[in-house]
Structures are given as structure tokens and as C-alpha cells.
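Sharing a structure, written as C-alpha cells. Questions coming.
Just one protein chain is left out here, and the rest sit where they should.
Coming up: subunit A.
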Amino acid sequence: MEFERKLAQWRDEGFIDQTAVDRIKAFEKGQPQKKKIPLLLLIGLIFFALAVFSFIAANWQAIPELLKVALVLGLMWLFYVIAYFSEKKHFGQPILFRLLGLAMFGASILVTAQTFHFSLSNSVLPWAIFIAALAHYFQWRHLAYVLVIFVFGIFTLTSFLPNTNWVEWGIFVAISFAWFHFSKDDAPKILSWMLLFFSGLLMWDLVSYSSPFWPIWTLFALVLLLFLVPTGKQKLLSPLYLIFGAVMLIVYLALRGETEMSLVDLNWPESIALAAAGLGVLFLAYSRFRDIIWISILGAMGFLLFDDTAIALALVAEVSALAYLIIAQRQNRPLAPGFIYFILVQFVIYVIYAWERLDMSLFFLIGALLLFALSAAAWWLNRKREGAAS
């Protein structure tokens, strides 16, 4: 065997002695042997599966309606049974078989819809898989289900459009909230938070009043969630507030700078209400959740959007980015997120204000890139020299 040859080589070179060789060999003998399925059997199985599938596909139209659905349901059961034994007898990956079972559940709904000429441009399929994946998660607690829940949660939300109704929306929010509240791991906490945020955006479809500030209202409302989570999870969630807040500020800046904002209803009463809410968030964040205090800046958005040159908004974005960086530097926190935000702000401002003077701005851009390249080269050379010195 390969490792025995290697051992002999090491022994001959004098790295290890004969007793060590014997002990390693004895240890390796005691290790459980990996069971391998013969390659030919594997290939045979794949071809057999392909043959079965193509036989079914070729006769699809001739198969009676009920049998089609039963066939897919049978496959679903097959995967769940395999998963059960795979867990019990420790072979293969039970999670993989359960995911396949879940996929077959989706397929059985697809087949049912096709068999009965039922349109799938409604929310039945995403709802079914969303709920089923949630149930899977609470039974088996695997990260893969979390991702399936999130993806189908988003599908469910988009399938509400363009005729979202309050009942369906309310149920979705309640379920996402329950998921947020009753899950203890990090991934479901983060993803359920995101589902709650995205359901807030559906306000544009739910109510006829088209506020420009639904994302901000949603983010402010989600601050209340922090009361429900322990301190450890607050640390986990607070970057989400900052990231979503930062993205929002940049999107508002881009929209204000590049469009007329004619699709939304910008008015003073709402702007004042938003500012008041911003102050509330500021107070709350100052007294309880210091990490997310930055998002209270968004409360000023109502006033900033009235300035159609977007200069005030650009200033706020720029100053907040710089202030965040400086404070992060002084508190020895990671600087990368602040830098990315800062660079994004520069890009958006660049596009807004320099687009019409592109020739001149390109000149500066190339200059800046050259400067970047030069400083990177200098840094690299310096590091190399330091490395050589030490």
C-alpha cells in the first residue's frame, strides 16, 4: 500500500525508527475500513436510473392522471425511507435524501398542477414548500433547510405580487416572526430577520399610499425585535441593521440624484413623522442598543429628499461614512465594512455628479487608479523588504 511504502522510505531516511513504524501500522490496522461501492455498480445504477426516467418520460402522456401524481409521491416516500435507514444504519447523507424528498414534494405539486391544468402563477407551490421546509427545520435542525426556507420565503413573497392581500401577508409575517422567535441558531435568526424586512417592502403593494419611506419604516419597526433577543444575539443582528441602513442610504442617494422621484408621494407630514421616529430610534439605540445608533440618521431622510440636487443627502452619506470609519478605527473595530460603504458612497456620488463631465472625470479616475496601483506596489515592496529584514 501507498502509506507502507512511504513509512519504509521515512524509516530508511532515519526520520522514524522501526518501533514507530510498527505502532503506526498497528494503529492503521485498527481503523475501520472504508466501504467502497464498486465503480461499475455505480455506473450501472446511474444508467438504470436514466433508463427508468426516460421510459417514464416517453410514456408520460399515456400514464393515467392519478398514476402520475402517485409516481412522484412514491419517489418522495422512497427518499424519506432511504433517509430514515441512512440515519439509522449510518450510510450516505440523510439530509441529502430528505432534501430530495422535499424536492419531490414540490414536483408532485407541479405534476398535479399540470395534470389539472391549474395555473402556477399563484402562491400555492412556494407556500407549500416554505411551510414544509420550516417543519423539516424544526424536526431535524439542519442548515440546508434554513436556506430552503429562505429561498422559498422570498418566492412566496414575490408570488403575492401584484395583488398582495392583508390576510396572506399577515400570515407570512406571523410565520416569519415565529421562526425568528423560536430558532436559536445564528443562520435562521439572520434569514428570518431578512424575510421580515422584505415583507415590509410589500407595503408598496398592500396600501395605495406610496410612501418613499417603507424600507426605513420597516427597519425602524424591526428595532423592536432587539427587545426579544438575548444580548449575544443582539451582537449578531446589529450588523444587519447597519448593512441594510447603509444600503438604503446609498439607494436613496442614487434615486434622488438620478430620478425625479415622481412615483412616490413625498410630503411634509410623513417626513416629520419619520424624523420623530428617527429621534425615537436614536433615544432607544442610545439607551439600549448602542451598536445600531447609526440607523437613526435615516430619520432625516424625509427632509433630505426634498433637496432635488441631492447635495445634502450626499453630504450626510459622506460624513456618516467618514465618522463611522474614524470611530471604528478609534475603537479598534474591523474597518472593512466601513471602507466598503465609503467606497460605494464615492461611486454613487461620482456617477451622480460626474456623469455629464465624463471625459474630465475619466482623466481623474485613471489618475486615481494609477495612484492606487503605485501605492499598492510601494506597500508590497516595503512589506517584502521588512520580511527580508526580519
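We take it that contacts are C-beta pairs under 8 Å (C-beta built on N, C-alpha and C of every residue); 3 or more make two chains touch, one makes a residue touch a chain; residues count from 1.
The working rule: contacts and distances are computed from a predicted model.
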From "GDYXXLXY domain-containing protein", "Binding-protein-dependent transport systems inner membrane component", "Cytochrome c oxidase subunit 2" or "YprB ribonuclease H-like domain-containing protein", the hidden chain's UniProt protein name: "GDYXXLXY domain-containing protein"
Contacting the left-out chain in the complete assembly, out of A:Phe105, A:Trp193 or A:Tyr324: A:Phe105
Absent-chain contact - pick from A:Ser119, A:Ser208 or A:Ser287: A:Ser119
Positions on subunit A where the hidden chain makes contact: 61, 66, 69, 73, 76-77, 80, 84, 101, 105, 108-110, 112-122, 128, 132, 135-136, 139
